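Omission of a single protein chain aside, the complex is shown with its protein chains in their original locations.
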Amino acid sequence: MIARLTTVVGWRVAAATAAGVVVALALSALLIAATGGSPSGALEALYRGSVADQTAWTSTLLFTAPLLLVAVGACVSARSGYFNIGQEGQVLIGALAGAWVALRLAVAGPILLILTLAFAALAAGAWAGLSALMHRLRGVNVVVSTLLMTFLAQQLVAFAVNQSWFLQESRVGDAVASPQSNQVPVGARLTSFGEYPNLQLNLGLFIAIAAAVLIAVAMARTRWGFRLTMLGLNPVTAKHAGVRVAALGGLALAISGAFAGLAGAVLLTSPVGTNRLQPGMSINIGWDGLLVALVARNRPLLAMPVALFFGVLRSGGGFLAATGVPSFLVDVVKSLLVLAFVAPPVVVSLWRRRSVPEGVPA
Amino acid sequence: MLRLAGISKRYGPVVACDAVDLAVHQGEIHGLLGENGAGKSTLMKILLGLVQRDAGTILRGDEPVEIGSPQDAVALGIGMVHQHFSLIDPLTVWENVVLGDKGRVDRSLACAQVEEVAERYGLPVDPTARVDRLSAGERQRVELIKCLRRDPSVLILDEPTSVLTQAESAELFTVLRRVVRTENRAVILISHKLAEVTAATDRVTVLRRGRVVYESRTADTTAQELAKQMVGRDVSLKAEAAALGLLPVAVSPAEVTSDGVALRLRDLTVRYGGVTVLDRLSLDVGAGEIVGLYGVEGNGQATLGDLLSGLVVPDAGTVEVGGAPVDLTGAGALHKAGLGVVPEDRHRSGVVLDMSVAENLALKEDLGFFVSRRRMRAAAQRRAEEFNIVAPSMDAPVRSLSGGNQQRVVLARELSANPSVLVAAQPTHGLDVGAIEDMYVRLRKVAGSGVAVLLISTELEEVMALASRIAVISSGRIVGVLAVGEATAEKLGMLVGGVAA
Amino acid sequence: MISDVETILSSGVRLTAPLAFAACGEYLAERAGTLNISVEAMMLGAAFGSIATASATGSATTGLLAGVLIGVVIGWIHGNLSHRAEINTFVVGLVLNALALGLTSYLITTSTFEGHQVWQVSIPVLRDIPLIGQPFFVERWPVYLLLVLIPLTWWLVERSRWGLELRAVGENPQAADVTGIRVNKRRRQALLWCGALAGLGGAYLAVGEVGSFNQNMTAGRGYIVIAAVIFGAWRLGRTLLGCLVFGLADAMRLALPALGITLNSQLLVAAPYLLALLAMLVFSTQHREPRALGQPFERRST
Partner (left out) sequence: QSNDATAPSTPATTGASAAADGGTIPAGEPDVNGDGKVVIGVLSPGDINDKGYYQSFVDSAEAFATSKGWTVIKRGSVPVADALNAARALCQQKVDLVALGASELKDAIPASEEPVCEKTAWYVPSSDNVPQTPKIVLSSDEPRQSMLAAGYAAGLLMQERGDTKAGFVTGPEADFSVLAAKAFKAGIKSVVPNAELITTYTGDFNDSAKAKEAVQAQISQGVKLVYPYLGGATDAATELANTGKLITLTPGTDRCASTKPTFDISVLFSPGDYFNAALQQFAEGKLAMGVKRVWQLGVDPYPTVKICKGTAEQTQKLETFMNDIGSKKIDVTAEVDRLGS
C-alpha cells in the first residue's frame, strides 16, 4: 500500500517536474522569440556548448567541479540546521587565501598545490566559522550573518587586488596594473588529464566527486553524520543526548565554508578561470552551488547529477552567448528551471494534502 | 444547543473519529473523556474549523451548519481554550485577547473589556502586561478571558487544569459553574482526570478509538465505571487510582534500601536575568528509593529537569552521582555518570520526531565511528519487545507513534544504559490510563532493582502513590521533605503554598 | 561649511529615499516572519519596469506606478512559492534575484528605452531655510510619499488589526493559526506590501533619481535594505535611521573627495554590512528578532 502510494507520488512528481520543465522552457522560448531571437537556435547552442562533443564536455565538467564542492558543503550545513547562505563570499575567501599561498609561498610543485587547497579551505572554513561564533556568543542569526558576510568578502577581495603590497598583479614597466592578482604558478595548478580540445578532466572534478562520496558516506554511516542529523532535526534533544551542539553546528558551518573555499581554490587553480584572483571570479558559483544542494534536497550523491546539470547550463550558456544571444538569458532559463525542479514535489504534496485524506504521515 | 451527528475523520489508515454523536446542552458542563488518541482533540478541532470532517453533520439548534474556519466557529459562538500554542509571548494581554477578532483595534476598549471580563469571573490580570512575563496560572486566565470575552455559548476546554495548582483548578471550576449556571452557556471539558470529571461535570461522554462508547449523566455514573469504559476493561481502583486522578487508597511505600546516596544535589542555583529560578536547591536520593519532587508548575521543576538533562548549567551548586561530582559543562556528562532522564517535554528534548524508532533508541549510545544500521535495528527490536513498544517498524519515524509509545521509547533508551539514577519528569503527562499504569509498574521495578528514582511531578496523587519520600519545591527551593507516611494532601498543600510544615 | 553639510545632507536624502521605501516594506515582511531576500529582485524589476513603461507611455508617473505593480507581482510570486507551495524562502529569494537580474539585463540589451524623470518639487519659503531647506524641501515628488508611507507602515504594523495579526504570525505562527489567523495568507499579504514599497523604491531610483535604467541598476541596494532592518533591530524607526546612516555614509563618501578627504573605498562600501553585523552583536541580548523569522509555517500534527 505504502509502496504503491510512493510510486504514485513518484510518478506525479516526475510528471509535474516534466511539466514544469516544459513550462520553463516554453517561457524562455517565448522570451527569445519576443526579443527577435530563435528559440531552436538557442536550444541547439545550449546543447552544442555543453554536451555535444568532448570540448563541450570539458567545459561543462570544469564548471561542475566547483558547483559540486559548494553543494556538498551546503548539504552539511543544511542538515545540521545551521543554514549557510554565504557560500558566494566563502568561495571568494577561499580563492583569496589560496592565491595568497600560491603567490607568496616559495615551495615546490605538489606541496604548493596542496597548501593552496588546504589553506583556501581553512580560511573559508574559519570565515564561515565566524558566523557560528557570533551565533554562539551573541545569538546572531546564522542565515543573516552568512548573507551579510558575503558582501564583506567581496570588498575584502577587491581590497586585496587593489593593493600592490597585497595581491595586486605586478607592474611591468610603468604600465597600469589591473585590479587582479598575478597568475598562480603552474605548480599550484590542478593537473588536467587529456588534451584540449579532446576531453580534458581536471583534478578538481575528482576532488569534488571524492568529497561528495565522502560526505555522503559520513552523513549516512558515521556517528558524526548521525549526530549531525539529530542536531538538525532537534537541537534540544541532541544536546540532551550529549551532542556538543555549538561545536557540532559550528563545525558543520565551518565544513560548509571549507568546501566553498575549496571551490574557490578550484576556480583559482583549474582552467575554468584565469588562474588569477579577481573580484568577480566567484561568478555566482556560490549562489548556484547552494541552489544545487537545495534542488538535490541536501543529499550529496544527488547533488552530483544536479551539479552536472548546472554545469551544462553554464557551459551551454557561454556557448549560447557566443551565438549572439545575451548570456543573461541563461540566468533566466536557469532560474526558471530551478523552480521547475524545486516546485513540483511540494506542489504535488500540497495538492495531495488537499484532495486525498489529510495529513498522511509522509 | 450543539449537536454532532455521525462525525467521521480519517487520517490515512487511522480513524480518528468514527461516526461520533455528541450533544451539548446549554447550562451544562459536558465532560469528554478518553485515552490518548481516542479522538477528542480531533473532534474539537472539527468543531473549531481547524480540521475538516470527512462525514457527518454539525447542528446548531436544528440548523445544520458548516464550520470552515475558526472565524465560522466564533460566529457560531464556539470558543476554545487550547492547552498549547495559543498565546503569543511578546504581545500584551489585551493584544492576545483581541487576536482573532475583526474590525479595528481599540486598545482602551479592549483593556476595558479585559478588565470587565476579569472582574465578572474573578480572573485578575493586567491587560497591558506582556504575556511572556506571566506565570502559567495567569496565562491560563488570559486564555479564559480571551474566550469568554467573545461571549461564547459553547466553551471548550482541552485539559485546562494540567498547569494549575489545586487552588487554581478549584477557582477555575467555580468560574465554569458560574458560566454555566448563571449565564446558561455550555462547557465541554476534556480531561484525563476522573476526579475532576466526576466532580465538575453534569454529563459525560467517553470516547474510545474514535467511537462514543459511553454516555451518561455524571450523577448516574461512577469513576469506576468511567475508567472501565475508557480503558475497555475493568480496572482496579487500587493500583491505578492515581492514574485516574483519584487519591490513593494507602499503598505501602517501596522498601528503602538505603545503601548510600546515589544522587546528591547541593545548592543548585540558576538565575535568568534577575530571576532566581532555582535557589540553593539541595536534595538526596538513595539507591533503590523513589523520591517525589512535588510542586506546582512554574516553581523551577522544568529548570531542574533541564539541568539534569544537561540543557542548563547552574550558576552555582553541584550534582553528585554515585558519590562523584559531575562536571555539568561537559556534554553528556550526566549520562556518562549514570544518570538517565525521562524529560518533561518529550517532543522538545526526549525524542527526535523525524528519526526512526531505532535511531531514537540509539541516540545516546556510543555507536563507534561507523554506524551499523543492521545492528541498530536489531538492538531496537529487542528493546521494543522488552518495553512493549508498539510501532509499525523500527524504521518508522517516532512521529508516527502514539504518545505512550513515544514515552516508552524514551524510557527504554534511558534504562538500557543501566543508569544508577533515573530522573522522571512528569513521566505520565499526556499519557492514557494504560500507559500510565505501565509507567508506574516500570518505575517501581526500576527502583526495586536498586536505581535511585527522582520523580518530578505536579500530580499529588502520583507522588503519593509512587514515592517513599516527598520533597516539596516552591519558588525554586525545597521547602520540606516528608516521608509518604506523614504526608497528607493538606500538609503538602500548605508546603506548596510556601507554609512550612 | 554650512553648504558642505547641506550638500551631503541633500545627497544623503536622495540616496536614502529608495532604501527607505524598500525598508518599510522589508520591515513589514520581516515582522510577519519572512526574511525576504528577493527585495533586490523587487527593486531591480521595478526600476526596469518603471523606465520601460515610462518610455512606452511617455509618463514618468505611470512608470512609477508600473514599478510598484512589478514589485507587487514579484511579491506575489515569492509569497505563493514560499508561503503556499512551501518552497524554502531563501531559495525562492535567490532564484528571484537571479531571474530579475537576468531578465532585466537581457531585455535592456535587446531593446532601447527612452529616459524619463518625475518632476521636482521645490517648496517656497521652506527651501530657503538654511541647512535643511535644500535637502528636505527640494526633491522629486515621490520622496514626499515617504511622509505618508512611513507613518502608514508604522500604523499598519503597530495599530491595525492586520498588523497585530502580522506580528502574531511572525512571533508564533502555531498560536496564530489556532486563533484563526491564516498564517501563510498574512505572510503573503505582507510580501505584497513589501513588493509594493520595494517596487516604489526601485522605481524611484529609476524614474525619480536617475531618469534612466542601466544594467543591475540597484547594485545590491536590496541587501543594504535587509542590513538596515537588521541594524534597526526590527523597529521601524531604527530601521529608517539605519537607511539614513547608510545613505549619508554613501553621500559622505561621494562628497568627501570634493572636500579634500579620501577614505578607503572598499571599507566604505562594506560599512553597511559591517554596521548591521555589529548591531546584531551589540544588541543581541534584546532579542528583538521576530521569533519565527525565516521559518516556514505548516500546520502539522504533534
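The letters A, B and C name the chains in turn, as written, and every chain counts its residues from 1.
Heads up, the rule we're going with is that a residue touches a chain if its C-beta (ideal position, glycine included) is under 8 Å from a C-beta of that chain, and two chains touch if they have at least 3 such contacts.
As the structure is a computational prediction, the values presented were derived from the model and not from experiment.
Enquirer: Using the touch definition given at the top, which of the shown chains does the missing chain touch?
Expert: Computed over the complete complex, the missing chain touches A, C.
Enquirer: Tell me which residue among A:Gln87, A:Ser131 or A:Gln180 touches the hidden chain in the full complex.
Expert: Of the listed residues, the one touching the omitted chain is A:Gln180.
Enquirer: Pick out which of C:Arg14, C:His83, C:Arg186 or C:Arg238 touches the chain that's been left out of the picture.
Expert: From the options C:Arg14, C:His83, C:Arg186 or C:Arg238, the contact with the absent chain belongs to C:Arg14.
Enquirer: Using the touch rule from the top, list residues of subunit C that touch the missing partner.
Expert: Listed in rising order, the touching residues are 3-4, 6-8, 10-11, 14-15, 18, 105, 108-109, 112, 115, 205, 209-212, 214-217, 219, 250-251, 254-255, 257-260, 265, 268-269.
Enquirer: Please give every residue of subunit A in contact with the chain that is not shown.
Expert: Touching the chain left out of view, subunit A contributes residues 48-49, 55, 59, 158, 162, 168, 171-180, 196-197, 267, 271-274, 276, 278, 280-281, 283, 315, 318-319, 321-324, 326-328.
Quick note on the criterion: only the chains that are shown with their structure count from here on.
Enquirer: What's the contact topology between the chains, one of line, ring, star, complete, other?
Expert: Topology of touching chains reads as complete, every chain touching all others.
Enquirer: With chain centres defined as C-alpha means, what is the inter-centre distance between subunit A and subunit C in Å?
Expert: Using C-alpha averages as centres, the distance is 28 Å.
Enquirer: What whole-number Å value describes the gap between the mean CA coordinates of subunit B and subunit C?
Expert: 46
Enquirer: How many Å are there between the centre of subunit A and the centre of subunit B, using C-alpha atoms for each centre?
Expert: A distance of 46 Å separates the two centres.
Enquirer: When you check subunit C against every other chain, which residues touch at least two of them?
Expert: Where subunit C meets two or more other chains at a single residue, that happens at 301.
Enquirer: For subunit B, give me the residues that contact two or more of the other chains.
Expert: 11, 399
Enquirer: Inside the complex, what are the residues of subunit C that reach subunit A?
Expert: Against subunit A, the touching part of subunit C is residues 35, 37, 81, 84-88, 90-91, 94-96, 98-99, 101-103, 105-107, 109-111, 220, 223, 226-227, 230, 264, 266-267, 269-270, 273-274, 276-277, 280-281, 284-285, 287, 289, 293-294, 300-301.
Enquirer: Please give the residue numbers of subunit A that touch subunit B in the complex, ascending.
Expert: Going by the criterion above, the answer is residues 221-223, 225-226, 229-230, 233-234, 236-245, 247, 357-361.
Enquirer: Could you list, by residue number, the parts of subunit B that touch subunit C in their complex?
Expert: Touch list, subunit B to subunit C: 11, 48-50, 69-71, 73-74, 80, 82, 84-91, 95, 98-105, 347, 399.
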